[in-house]
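One protein chain is absent from this view; the other protein chains keep their places.
Up next is subunit A:
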Amino acid sequence: MSTPSTKAVPTGDKSKKTTTTTTVVKTTTTTTKQPQQKSLSTLAVGSKVKKPKTTASGKKVVNSHSNRLLSNNGLMRFSRGRMFQRRALYRISKWKDERAKLKGDKTKKTAGSIQKKKQRLSPLKKKSIGGERNGKERLVRTKRFPRYYPTEERPKKFSVKRKKFSTHPRRFRSSLTPGTVVILVAGKHAGKRVVVVKHLSSGLLLVTGPYKFNGAPLRRVNQIYVIATSTKLDLSAGKFDELDDKFFKRVRPAKKDAEKDIFDTKKEKPKLREERNQAQVNVDKVVVNAVKTHADSRLLRRYLKSRFQLWNGVLPHKLQF
C-alpha cells in the first residue's frame, strides 16, 4: 500500500528500494536534515546508504516526502504537522515569502483563507438623557442582554442541508434514451408502442405515438409504467427545448362567479391549448421522419401501429424486449 516515489531512483543502487517506506525508528527522530528513505531489511548493520545527488539522466534527486493512505477511509500515515516537518517547507524560500506577506496582512490567518473584517462595536455607547439632574449622558450597552433565558434547549429548526424533493436528482433507466421505442403498460394508452422524445426534469418521460400511427399524443409518462425495447430511433434532428414540465402542466380554469356556478350544470370540457397541438405536430414530424429514414421503416411503421399484448404461451420474463 505504499505509494511509489515520483522521481525514479537509479536501479544501480542495490540496497535501496524505490518505495517510500519509512521505518518507525527513523521518523521519530526530529532532524533538521531531510530523513532518508530506507528499508530496514535491505540495510546491512552499520552501513550507510549514500543517496545520489543526480539520477542517471542528470536530474536532481528529490525526496518525495509524500504521505500515504493508511486505510480506505482516508486515514493518512502522517498528520498535517508531521508532514510539514518532513517536507521541511520552512526552509523553502517560496514558503518564507508567503509567510512574510501574511505577517503584514493582519486580516488573514492563512494564505488561502478569506476573512471578513469584523466590525467590532464598542460594548457600551453613550446615550443622551433628558432631565435636569440626570447627568445628561449615560453609558448604555450597545447590545442588550436577552430578556429571557430558556431553561430547555429550543427545538432545532429543520436542517437546511436536507434537500427538498424538488431538488433531488432524477435518474433515468439507461434503457430509456430519447428515441427509444417503448411499450406503455398502464393507463389509457396501455399496450401502445410509443417513442420517447425527451427526459423531463421532473423525472418523467415525454412520449409520443406518433399520433398518426396509434393515437397516442405527446404526453408525460412515468418510467415505471413503461417497458423499454431495444428499438431506437434517431431524434437528433429535433430540438425540443420548450417542452418541459411547465408546458404540460394542467391549467386549472379560473374560478367563476358564484351565481354562474349554481345554474351552470354543464362543465366545460378542458380543451387542449393550441400550442400543445402545435407541439404535437412538430414533434411528430421529427419522429415520423426518423421512422422513414430508419433501415426497417416499413416494419417500424407497422410496429408502432400495432399493440403489445400477452397471449397464451407468451411469458414476459422470457421475452426479449
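Annotations for the structure displayed:
One rule holds in what follows: contacts are C-beta pairs under 8 Å (C-beta built on N, C-alpha and C of every residue); 3 or more make two chains touch, one makes a residue touch a chain; residues count from 1.
Keep this in mind: contacts and distances are computed from a predicted model.
A chain of the complex is left out here; the name its UniProt entry carries, from "Alpha-endosulfine", "Large ribosomal subunit protein eL33", "SUMO-activating enzyme subunit 2" or "Phospholipid-transporting ATPase", is "Large ribosomal subunit protein eL33".
Residue-wise, the contact with the chain that is not shown comes from A:Ser175, picked out of A:Gln85, A:Ser175, A:Ser202 or A:Asn289. Of the listed positions A:Lys212, A:Lys239 or A:Lys285, the one in contact with the omitted chain in the full complex is A:Lys212.
Among the residues A:Arg80, A:Arg171 or A:His317, only A:His317 touches the chain that is left out of the figure. Take subunit A: the residues that touch the chain left off the picture are 173, 175, 185-186, 190-191, 209, 211-215, 223-228, 269, 271, 304-311, 313, 315-318, 321.
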